[in-house]
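Below are the structure tokens for one structure; questions will follow.
What follows is subunit A.
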Amino acid sequence: MRLFFELSKLHFRQQMAYRTSTFSNLSVNFFFGLMRIAVLLALYGERESVEGLDLVGVVTYLALSQSLITFITIFGSGDLMRAVYSGEIATQLLKPMHYFNYAMAEDMGRSMFNLIFRGVLLFAIYDLFFKVTYPANALVWLCFFASIWLAWLISFAYRFLVNTSSFWTPNAKGMLRFFFTLSWLLSGFLMPLRLFPDWLQRIAAFTPFPYVLDTPVEIYMGLRSPNEMLESLLLQAFWVVALILLAQLFLKRGTRRLVILGG
Partner candidate 1 sequence: MIAVKNLNKHFKVRKHHKGRFAALRNLVTQDVNVVKAVDDLSFEVSKGELVGYLGPNGAGKSTTLKMLTGLLVPSSGHIDVNGFLPWKDRQRYVNRIGAVFGQRSTLWWDLPVVESLELLQHIYKIPKDVFTTNFSEFKNLLDLESFLDTPVRSLSLGQRMRADICAALMHNPDILFLDEPTIGLDVVAKERIREFIAHINKERGTTIVLTTHDLADVQKLCQRVMIIDHGQLLFDGQLDNLQQRFGGKRQLLVDFAEHYTDVNIEGTELLKLDGKQVSYAFSKDVLSASELIGRLSAKFSISDLTVQEPDIEETIRNIYEHKLLEN
Partner candidate 2 sequence: MHQATLYFRLVLVQLQSQLQYRASFVFEILSTAFIVFVEFLAVAVVFERFEHIKGWTLGEVALLWAMVEISFGLMDMLFQGFDPPVFAEKIRLGTFDQLLLRPVNITLQVLASELELRRIGKIILGIAIFFLALNLTDIEWTWIKVALIPCMILSMTMFFAALFMFGSTITFWTVQSIDLLKILTYGGSYLMTYPMHIYQNWMRRIFTFIIPAIFLNYYPALYILDKPDPFNFPSFAPFIGIALAAMMLLLAYRFWIFGIRHYQSTGS
């Protein structure tokens, strides 16, 4: 456990070295946010509210989404894939720590950095330029914090899981691309999920994707009642457990295959 946190801190510090790129990252993100907001507001036109999302709500949804995307690594990661393809995975597996935990610690360090320096900072910038809402009470804040941590865990687990495909195929990069692209659609990143037709929302509910972005954002915005929030958190927890189990299973199977085939 102790080792886990030490590793996380180490990776957090490593990310600090990239501070200077933060300015350009924030700028690019902010610019995209501006455009997304413009598009959605233009779509709304004369309407004041659609599916429970009013104009301020839309802006808040987009601003918060843009702020959280680096925290949940929405564009995907390929660390495990690269380690497998380069052969470096062999040395990693020899380490005394279970590789899954090692990768998680690394990801947590990185994500913590992104939460503070890309997340909170970015949202503060959006707040400067737009009117955004804040949680109404302590319960909402609490659920929101719980939700984003569960979201990160889900994101890490499914990224890790999809990376394990590299143990079986040389085309993992393409698979990752398919998978992460799908996550953009079904997580609420491209468009708020509420605005999708029912059939698409129902499809999304069968995947873990809404639970990494749409769920925490809607909790934040008070769009869910206390019962609904609890239900969301439980669903998130379900996905966390399911995905972690699957990821660890595939890691085991994958490394066995690697050992048999000789790397």
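With respect to how the candidates were assembled, all candidates are chains of the complex that A comes from, given by their letters.
Quick notes on this structure:
Note that contacts are C-beta pairs under 8 Å (C-beta built on N, C-alpha and C of every residue); 3 or more make two chains touch, one makes a residue touch a chain; residues count from 1.
Remember, it's a predicted structure, so these values are computed and weren't measured experimentally.
Candidate 2 is the one, among 1 or 2, that touches subunit A in this complex.
Residue ranges on subunit A touching candidate 2, taken from their complex, read 21, 24-25, 27-28, 31-32, 34-35, 38-39, 41-45, 50, 170-171, 173-175, 177-178, 181-182, 184-185, 190-191, 195-197, 200.
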